[in-house]
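One protein chain is absent from this view; the other protein chains keep their places.
In this document, chain identifiers A and B correspond to the written order of the chains, with residue numbering beginning at 1 in each.
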Amino acid sequence: MATGGFAESGADLELVGIRKEFPGFTAIESLDLTIPAGSFFALLGPSGCGKTTTLRLVAGLEEVTSGRILIGGKDVTATKPYQRPVDTVFQSYALFPHMSILENVAFGLRRRKIADATGKAHEALRLVELDHLAGRKPAQLSGGQQQRVALARAIVNRPALLLLDEPLGALDLKLRRQMQLELKSVQSEVGLTFLHVTHDQEEAMTMADTVAVMNRGRIEQLGAPAVLYELPRTVFVANFLGQSNLFTGNVVGSTSTSITVDVGGTPIVVPTARSHRHSGTVTVGVRPEKLQLAFDAPTATSALNILGPGRVVDVSFSGVSTQYLIAVPGIGTIVLFAQNMVVGPVATEGAEVWVSWQVEHGFGLEDTAEEESRFPADTDTAALATQSEALLAELGEG
Amino acid sequence: MAFSAFATTTQAVQAPKRTSRVALLLLLPGILYLALFFLVPLVALVITSLQAPAEFGDIGQFQNAFRWENYATVIGQYGAQILRSFFYAVLATVFALLFSYPLAYFIGVKARKWPLLQNLMLVMVIAPFFISFLLRTLAWKQLLSDESFVVTGLKALSLLAPDAHITGTPVAVVFGLTYNFIPFMTLPLYAALERLDTRYLEAGSDLYSTPFTTFRTVTVPLSMPGIVSGVLLTFIPAAGDYVNASREFLGGTGTTMIGNVIESNFLVSLNYPAAASLSIILMAVILVLVTAYVRRSGTEDLL
Partner (left out) sequence: MSARFGLGRWLLPTYTALALVFLLIPIAYTFVFSFNDSIKSNISWRGFTLDNWTNVCNAQDVCEAFGNSILIGVVATVIATTLGTMIAIALVRFRFRFRSGISLLLFLPMATPEVVLGAGLAAEFLGAGVQKGIGTIIIAHTMFCISFVVVTVKARVSSLDPALEEAGRDLYGSGPQVFWRITFPLLLPGIVAAALLSFALSFDDFIITNFNSGAATTFPKFIYIAAARGIPAEANVIASAVFLIAIALVVISQVSAAARRRRLAATT
């Protein structure tokens, strides 16, 4: 049976050289990861990147091909899911349709023969503010309520590690934002280690202390959300986490503090400290909201990169900001976000404009854009289909 | 197939319903047909069951009356056969359930990865339907006869007394009933298990349930509609069957079931009131048992 009773606090999770092969493809090539106790950790990536497989390996629902899984320093690689001090909030919630809400929440406690299962279940339901619905069946609850029950059913067991498998994916945007805040507050309240899997970059950044961006079975970059956003390391991260304008060219000059890259005849300066490569062909980039739009050529200074003149080819107004697409000859199309400080867009289609940004906002990547296509030809469909057809089966109407 | 008869049907998108004369025209012929050839016969059975022998009449001639003692008479005369029928039917149902559940589980859950194999196995389960019910029962009669290698083999292994038989005994009759109604049990179980969402099993496993506990607390309750349908589809025909228990098939003198008594009273000794009152008793007991069972298993909405 399960190890121990209630975990007093979260335990750290350690993945050592994890490899997972399915018939026909490799879901995870080689994964090393340490999640410190008590942290809120997000695994972010597109579908098929191996993030859900990682979570299922930790839960014990899949067996590793090679490598070791340690929870709180204890090797659990060979143990069964019901022996691991891990609980999961499933993407589909997987609330037992034939049991009441209370029975669902008390289920794990009963299996572990923990005293006062009913009382503890009520307590967990109070935490998610659903105790008044304890007698209902899952089908009588809304999606958001079901999600909270699934959370209560998992945390009531005080697992050393709580796994969240895209738990908010089925909710509408407004509810999702609200649930993100609730999840976060529950986490700080109970102090457990949360491992959250999602493809929603905004969700990962809002909730997690640490985000690992996964792609094709590998972790591309790991760090605090702001660091990942401000200083992406790879083209994939730069494009997956928000949007980026990327330019590739050769390094034509360097000082102790910066490098200069020649992009289609225009020099672009990037701080040395913010670039992963300093010679040869380099891809540099800047976030769209860091760009300034100007109708006259800005005065050139060493602190400013200037592109232009170019032409506005598209303007889309989205309330808070306006997105401009600007075609600059020799450079390509640039995306620029401008806050709507005045009424309506400032530039119209066809206008001649210059684009500039502070040198300190640029970044240089480890790989070059040519290596990656805009839509990575991932193994999504094949991966998902093979992973477990049963998983994808629709929930029975119960 | 027929086996969805008792299964829960998912009500898909409903059309905006209209009340109209068209509905009446669509319903009327079929409903009238059932009234005439299902309801009226039941009434005819009740009337016949209360008839008294015609004065100065031949064998098989009766006149309408209210002879309630007909019921007391048949219960007194055939009480043993009535009890035996339900006992055999219960045994056959239990054996069919035990036989079918693992089979249906493998086909419906484990074999999902191989749809072709799944279909092949399903065809094998329903294959017995495609060969005459009577012939397959006779085949078992031959296979279990005293000269068959099954019986000689069992005797050689001393698992069966040297002078023992299988055919003609209650064992053979219950065996035959079980065999013949296994597909009626397996198919609804399959239908329920095939829709079983294995994510619930993962959730159970994640919540500290051993495979056995998960089976007991999640799999079985979720497949309950299939179990209920299978039990009804096996129990009802088994209780009323008279082929397996017949002496020409697997039964003997001591295995007579209520169906055999109804048949011989109706078709051989032409004692219609006795046959009719036995039929009413059989029907009433089955309706009471079925209602109680369905209530108890909490699947009333499935009817």
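By definition in this document, a residue touches a chain if its C-beta (ideal position, glycine included) is under 8 Å from a C-beta of that chain, and two chains touch if they have at least 3 such contacts.
Keep in mind that this is a model prediction, so the values were computed, not measured.
**Student:** Which is it among B:R67, B:R136 or B:K155 that touches the chain not included here?
**Tutor:** Considering the complete complex, B:R136 is the one touching the chain left out.
**Student:** Using the document's contact rule, name the residues of chain B that touch the chain not shown here.
**Tutor:** Touch set of chain B with respect to the missing chain: 1-2, 4-6, 9-20, 22-24, 26-27, 29-31, 33-35, 37-42, 44-45, 47-48, 99, 102-103, 105-107, 110, 116, 119, 121, 123-140, 142-143, 147, 179, 182-183, 198, 201-202, 205, 211, 232, 236-237, 239-243, 248-249, 258-259, 262-263, 266-267, 272, 275-276, 279-280, 282-283, 286-287, 290, 303.
Throughout what follows, only the chains that are shown with their structure count from here on.
**Student:** Take the average of all CA coordinates in chain A, do the same for chain B, and state the distance between these two points in whole angstrom.
**Tutor:** 56
**Student:** Over in the complex, which chain A residues touch chain B? Could you list them?
**Tutor:** Listed in rising order, the residues of chain A that touch chain B are 1-2, 59-61, 80-82, 86-88, 90, 92, 94-98, 107-108, 111-112, 153, 157, 388-391, 393-398.
**Student:** Write out the stretch or stretches of chain B touching chain A in their complex.
**Tutor:** Contacts found on chain B: 10, 112-113, 195-200, 202-210, 213, 217-218, 221-222, 224.
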